[in-house]
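The complex appears here minus one protein chain, its other protein chains still in place.
Labels A, B and C are assigned to the chains in the order they are written; within every chain, residues are numbered from 1.
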């Protein structure tokens, strides 16, 4: 068996050129920065990676570049997000020739499903996959919450190896951690909420999948190492600093969802010189004007940009 | 310009074999029955057509069979449902060699979008399409409601030719009808709610897209003709009969969404001898046991099945 | 037994003075106008009557004035809206010396309750009341939807005499009408959605509780009489006219809920000279500025105001 993937596993952004094509050099630089920051793994093609906007060809291209650039230095998880089971399995099939440590799978969406269908879905995907399956609990996108008991049962049955919790429900996460522990910890638990990772560690998280980790991977790594060392004052201080940095996502006006959040991450990375543009997938438009200045000021406050 | 598509345009179910493959003979029989029933058009690959579960190959196969069987006797609309703009445009491209009267497009989903992104989305798809675009207002699946003002504006700008309203919001539908009328009726308005089509006609609907129309197309056609003739007592009586028939969707237990609703339609059509199985796409399971008997009894009450 | 209360039963607004006191002369004029308009009953202290904002003393004062002014000419229903069962029963007790034809009761709210608690709630209130109980299905306020089966069961058991449906769910209303009919019509069904009353009549409504009926009671009465006569073209035309009038509620900016809707009704009635002010209960502020002009213009278009 492989070592469980714990620690900091940022959901990798996907840089685009001004024309909306995949910007391979920017993606390579972004990956390199994550590795230099000391991340424990990378999660390509998550929600922050704009997977919802990508066709099969672009998904393949992203994974090709990422696995090539990472070159086995850390494990790479791949999002295989699609509406229902068969398409998810197709994405798994398309990716299985690559060096991937696991697939990240949401509950089915668009068509409504109940507990029975969700159970069947995860079991079918796992049966078809050549690498471990992570459940991606993201009700804001799929509009269903995975229950702790359900997740732990799928873990005990060997269907799931871990959970990326982006549910925004810390009470449920605590329960999941307890139920999982009582079941012998079949699941690795990662939180997706970048401003409350400290509390998640106390609750039993094994690590995080912080979108903001694209902007400051080293900060999340420092927090993780402090948590492992039991140095909670450092954990808290680092989290407070990162929470202040997260304010970049509230600067855009008239934008919702990833157009604001991922858009702010991309704008920050452009200002930091890591990627070339802050272009977003259609139908989103990039952040412009005063919001860019405010993002620069926040980056400077966080010690990431010399001046603002 | 072509005549607007009004009247009864059922969202065509997609029959599957017991193994889950496309059941072409059943699909041909189902199409034939619709045409015999007198429908004014067909909408392939809608939510009731299980589009969320289908990959590109199956989508293409369904459209091939449907347009081939219909052979120009009535207009065929095709659902091009996917998460975000670029994939929707790909589905349009894949379908454009076929004889289609229009494409049916939802708001973007999975990734959250706001009014600006939704506007850009519809405009981008329309610009890329060779046939008219219908907006599919279905918040239960995409979790956003299209506003009447927004829809009417897109109609006036020539972006949209019509709306399939499955919003469940009859107050909003009335407003849409009024705003559209005030704008010179750029939009054709079809309701997707099969048990309240009579009220929708009074409110200003030009027709319906009734999932239940797969089970009783002739009933919906009779209601439509009566509405055009101003014979409202017949409209109401037919709608009451069809609403009683709709009770089939409440018979399954432990099933949610299309596993219950579309599953009931398929079960009814199997019992009526139109299609061969009531198989549903993974991860849904077919309706079995007592629910089948109850569905037979309802079909008999509605005069569609000799005995039950 | 008494005749069931059917037809037009507007939810009576509660006029206030500029200082926020109950404006008795305005209330008397408003009641008189309803009676002149030919309404079949009045519903005092509903959501449109600002009941949520009133203490026990004001509730009592309103009922006193209304029953006194109506003086038995039409039945009067009283809202007894409060968070949970015991307080609702207190409101019933406080009102029972007045000449009331029934009490209107919502599901419990604030504290979450399930089906069992809701059933107990309605049974307890009915057991304590000296007049028939109407269920008020208003999920936008209480955040729970009453199921058709549940309502019909309470009707068959003699707990409920009717339903005021403000659920915005016309599909559910059709089912309720059918289930009620199959049970021998124990319930009288009134719709609260003023712009789709025509469709509700087709679906089986026995009448309406239109907030907009405060502004144009005669219009709703004409529509009701036409529906009873089977003159659906008149029904539809009247409803279209009233739906256009309803646009007054969309004129205020920066206001939500009753501050916009009831505020628009009050503003219209002030402009029509029926009530003296458009004052709203704290914390709401009255409609001012351009919205007043736009409301006047809509009143003129509807033929209610000589000029605008």
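By our rule, a residue touches a chain if its C-beta (ideal position, glycine included) is under 8 Å from a C-beta of that chain, and two chains touch if they have at least 3 such contacts.
Note that this is a predicted model, so its numbers are computed, not measured.
K.L.:
Could you tell which one of C:259, C:274 or C:291 touches the chain left off the display?
P.N.:
The missing chain is touched by C:259.
K.L.:
Of A:125, A:200 or A:221, which residue touches the hidden chain?
P.N.:
Answering carefully, the residue with contact to the hidden chain is A:200.
K.L.:
Hey, which of C:90, C:156 or C:185 is the one touching the hidden chain?
P.N.:
Per the contact definition at the top, the residue touching the missing chain is C:90.
K.L.:
Considering the whole complex, not just the chains shown, which residues of chain A touch the missing one?
P.N.:
Contacting residues on chain A, toward the hidden partner: 168-171, 174-175, 178, 193, 195-196, 198-200, 202-204, 230, 232-233, 235-236, 239-240, 243-244.
K.L.:
Determine and list the chain C residues touching the chain excluded from the picture.
P.N.:
So the residues of chain C touching the missing chain come out as 47, 50, 52-55, 81, 83-87, 90, 108-114, 116-121, 124, 140-143, 254-259, 281-285.
Note that only the chains that are shown with their structure count from here on.
K.L.:
With chain centres taken as the means of their Cα atoms, state the distance from chain B to chain C in Å.
P.N.:
Computed value for the inter-centroid distance: 35 Å.
K.L.:
Quick one: report the Å distance separating chain A from chain C, using the average Cα coordinate of each chain.
P.N.:
The answer is 49 Å.
K.L.:
Which residues of chain A are in contact with two or more other chains?
P.N.:
Counting only residues that touch two or more other chains, chain A contributes none.
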